[in-house]
Each structure stands twice: as structure tokens, then as C-alpha cells.
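For this depiction, one protein chain was excluded, whereas all remaining protein chains were kept in their positions.
What follows is chain A.
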């Protein structure tokens, strides 16, 4: 689905030049507007920040020297190219550590949060496998966490997948009941990438610490957006992703606590880089970019949060006041405001996405968008099949403008109304028929 749309955008087809002339459209005021492709059609508005984020200009600036003049391998110990590269890498490590209240020796650079999640879960489980064979996680975790657990199950581990309540949060009592004598790890993501729900990390950390069980959290969507402190929240392992915080793609980090020491069996063997936990040359420009992204995020966190909260409230209020039968998936309060998942009843999600062709949106997570099944996260929070198919995720980030939000809202309302006019189900609902009472088949 996403591939078709991308191709259509590149070919610039069917998007008339008059797109901007017909009403409030962003970029209509400023001359050159957005960079357009050959046919002159402007690029879609980007409202999918949970999938990835644009590179912050300050981050790009910090990376440039290491992509041009300072290209040394940071592990070369014998010459200036190596020394300056290593200095930059260590500085980046410190910047990442500062953001989460850790020590720089506790940060391992990886190729992204997927690798960090794999390392944390498989690494801890395998290291302690002689005495501990049980892992606890949730049903709404990212695919890489669920898949790592599944592969561990084939190795003989037992995994408990905790269900979530209707609001997307886990039940702490259920978590406590799930512990067994040989539990080695609990993995719960901080902010969910599909519905934006924020789990009670501090409480979970307390519970795990009290039982001497390691606590891993996938903080890819939370880092740099909400304050995280590994000591305050009693976190033992944390996954960080570069391209979710306006940093480069292809880099991430794993925080591994040293006191009390968390031991991992390394996934990748080699020259022993990154404390032997992750061999391979650390890509200096990417690591520097990640560090700069973390530093910028720390400085801008308050400003960004205030703005994003304001824009999110604007979006939700405007849509919900104009259009009936819209459900927000996930808890209203315990959430990160920049990730809004709305279900529009009696409207097919894919049709709405195709109709909103000049806004880049998603109906779930990017890594599951190829399948036709509704998202497992929505299923886990108990959303009805039909509502799950009608869900759209709006992402608001640092670079989102008020005009973009207004345009998205206007087009969304317009198309939801249009699609509902065409829907026989909507007609029936308007006539007062209860859809659940209908017998769709003869037998």
C-alpha cells in the first residue's frame, strides 16, 4: 500500500497543479513552497513521524565533517584519523548517556532499535539460561520484540505475553502475578508506536527491582520526547533508535546497566568492539548524528512537547467536533500526544488513506503495513474488527506546522463525510438499524 503511494507521489500523477490554488493549503503563501517533482505537484504533507522523522539540520551539520574530511575508523589506535574519530564517537556516547541519566560506559551503539531489542532480549535470556528460563512481555510490543521472544520459545524458553486493558495499559496486578521463580527479564515498551500509549514504567521498574528481575524497555518512541531517567525508573536495559528522534537512519543504541551489572550474551561476534557486546566498526558519522540528535532533543524537549500537545489537541478537537462516531484508540491521559490513532466508524481505513493522498499517513505501524490484517495492537486493546480496519494514525512532530494540521483536519473531515455518504452501512445506521442485529447470511 505504502509502496504504491510512494510511486504515485514520485510520478507526480493525478495531483493537479491547482492543488494549492483551491483553498487553504500550506505553502501557498511562501513562494517556492515545497520542493516539487518534475510534474510540478507538491510533495505530500508528512504526518507519519512514528514511522520515521526528518533529519534535524543541526544533526546533519554535526555529521558532515565525519562524512567528508574526518573519515577515520574510530578503532584505529595508531594515527590521528582514528583518534579524532574515536573522540567524536565517545562524545556522542556521552550525549546519548546524558539524555537518559546514564553513564557513557553503559551505552552500546547498534544499527537501530531492532538490533538493540534483539540483543537485549536474546542476550539476557541466553546468558542466564542455565538457571532462568522465563520471560515476560506484553501483547502490544513492537514486532521485533515479539519475534525475538518467539524465536526464544523455540530454544526452550517460556514466554508470558501479558494482555493489555482496553486503554492499552498493562495491569500491574497481572504483571505481578505473572512472575515465576525463574523469570530473567521483563520487556515493556515505554510509548507504543501505533496508539501512543505510555506505560507506567516507573511502577514496572519498582516491581522488577523488588523481585531482582531485569527490566528492559523499548524507548524508541519515547526518548527525547518525554524525560527518561534510567535510575529513577529502575530500568536495566533500554533500546534507542536514531531515526525516531530526528537523527540518521541505521543507528541506535542499547543502554546496559553496570550497577547492578547486567550480563548479555553477544549476538554479533568479531573484534570485540563496544565492550565485546557488539562487534563491528562503529559508524562514526551515524553515531555522531545520534549523539547530536539526543543533545538537541534534550534542549528542545520542553518547547517541542508544549507545541505538539497544542497541535494534537487542535487536531483531535476539530475532527471530533465535526465528525460523529470517531474513536480514539488508547488511553486519553497516559499517552504521548504526538501519536494519535483514530478509528472512523463506517469508513474503510485504506479508502480514507487513498483519499488523503496529499497527506502522508499510516493506518498502523510501517512494519506491518504490507499485510491485510488489522493491527495486532488494535486487536489487543479489544477494538472491533470493523473499527480496526478504519483506523488512521496521525503523527505530529517537531517540524509539523499548524497549517499542516488544519489542512489534514479539513481534508479528513471532507473525505470521511464523503465516504460515509457512499456507505450503505452508514445509511442503515442513520435509519436507526442496529448493525449488530443484522443477519448477513441466509443460513
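Miscellaneous remarks
Convention: a residue touches a chain if its C-beta (ideal position, glycine included) is under 8 Å from a C-beta of that chain, and two chains touch if they have at least 3 such contacts; residues count from 1.
Definition applied: contacts and distances are computed from a predicted model.
According to UniProt, the chain absent from the figure is "LYRM4 protein", selected among "Sodium/potassium-transporting ATPase subunit alpha", "Ubiquinone biosynthesis protein", "LYRM4 protein" or "Aldehyde dehydrogenase". Considering A:46, A:157 or A:426, the position touching the chain not shown turns out to be A:46 (whole complex).
Set against the missing chain, the residues A:139, A:180 or A:401 yield one that touches it, A:401. The missing chain lies against chain A, touching residues 26-27, 30, 32-35, 46, 54, 57-58, 60-61, 64, 303, 398-401.
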